[in-house]
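Inspection log for the structure reproduced underneath, given as structure tokens.
The complex appears here without one of its protein chains, the remainder shown in place.
The first chain written gets the first letter, and so on, giving A, B, C, D and E; residue counts start at 1 in each chain.
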Amino acid sequence: MKISARNTIKGTVKKIIPGVVNTEVTLEIAPGVEVTSVITKSSAEKLHLSLNKEAYIVIKATDVMVAVD
Amino acid sequence: MKISARNTIKGTVKKIIPGVVNTEVTLEIAPGVEVTSVITKSSAEKLHLSLNKEAYIVIKATDVMVAVD
Amino acid sequence: MKISARNTIKGTVKKIIPGVVNTEVTLEIAPGVEVTSVITKSSAEKLHLSLNKEAYIVIKATDVMVAVD
Amino acid sequence: MKISARNTIKGTVKKIIPGVVNTEVTLEIAPGVEVTSVITKSSAEKLHLSLNKEAYIVIKATDVMVAVD
Amino acid sequence: MKISARNTIKGTVKKIIPGVVNTEVTLEIAPGVEVTSVITKSSAEKLHLSLNKEAYIVIKATDVMVAVD
Partner (left out) sequence: MKISARNTIKGTVKKIIPGVVNTEVTLEIAPGVEVTSVITKSSAEKLHLSLNKEAYIVIKATDVMVAVD
């Protein structure tokens, strides 16, 4: 499936913190660069995520803010 | 200012495409890893973004989806 | 690719309105039920969307609000 | 109240899973077509949602992604 | 219609900038406090927004970030 979200980046699952409704997942997408995601718990289970497994982060362009010092 | 958005990643501005209301900005955040953002045109101007300038992408954890092959 | 977004619904492209940065796309997902999307123009082109073509809408659970009369 | 969110679709509440801060609500919006939402628990309570009750899903156009096979 | 979005605040329309697909709308919600919104152009037209007219901003709790100095 090809999706309209502009950003798809490959990474490795580094941390999984399950809550009641949501689960927090952290991926390393480049050496020393981590991205944290909060998805529903049932999505996390559906994807069979586990530590050190390969996965992707997917982000819509309108959800990316830009900042400068 | 310290913000609740979980993900702040430093990068370099690689492309700027201005529209009427919105502007599309692409940053390289690691060698070969680019992230594209759509922000309002007036925000882009307020930040004085220009090619090859350093900037950050800022993304809330709930805006990051996870995918697997 | 399997994605964490909870909602994936098949439909048919019914309308495409291109802007400068964004494109508006409307799909019919059930008889008489239409959903309108605004995606970046380059995403729309990458997906080769055209009228009456099959496509999916994908929506994160946190982006769905609920209302009552 | 008339809202700028482009998509308002009537449905029936099929599942409610309450968490500590958030609640997951699933509506059927057409025969066999379900949409899942995560809203704050206090919003769910304010709306007096209950199984088989009529309700609406409301989604902004920029929160709808499009995908193709 | 009662909606799950947690934040509904009354204000006055102070600025409208129409684009091709999107329109930027600024409301004053308290003396000196303005909030800017980008909605689709057709939504702006559907709401018959005009300068100095009363309107509401509606924001989901998950779309509100918090920052400190």
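Basically, a residue touches a chain if its C-beta (ideal position, glycine included) is under 8 Å from a C-beta of that chain, and two chains touch if they have at least 3 such contacts.
Nothing here was measured: the structure is a model prediction, and the numbers come from that model.
Put simply, the missing chain touches A, B, D, E once the whole complex is considered. Mapped onto chain D, the footprint of the missing chain covers residues 1-5, 19-22, 40, 42, 60, 62. Contact residues of chain E toward the unshown chain are 5-9, 24-25, 27, 29-31, 33, 35-39, 43-44, 47-49, 53-69.
For chain B, the list of residues touching the undisplayed chain reads 1-6, 37, 39-40, 42-44, 46-47, 56, 58, 61.
We adopt the following convention: only the chains that are shown with their structure count from here on.
Taken over every residue number at the interface, the positions common to chain C and chain D amount to over half, indicating a same-residue contact. At the far end from chain D, in terms of centres built from Cα atoms, lies B.
Computed from the mean C-alpha positions, the centre of chain B lies at a distance of 23 Å from the centre of chain C.
Centre-to-centre spacing of chain D and chain E amounts to 22 Å, using the average Cα coordinate of each chain.
The set of chain A residues touching two or more other chains comprises 1-6, 37, 39-40, 42-44, 47, 56, 58, 60-62. Taken as a graph of touching chains, this assembly fits none of the simple shapes: it is neither a line, a ring, a star nor a complete graph.
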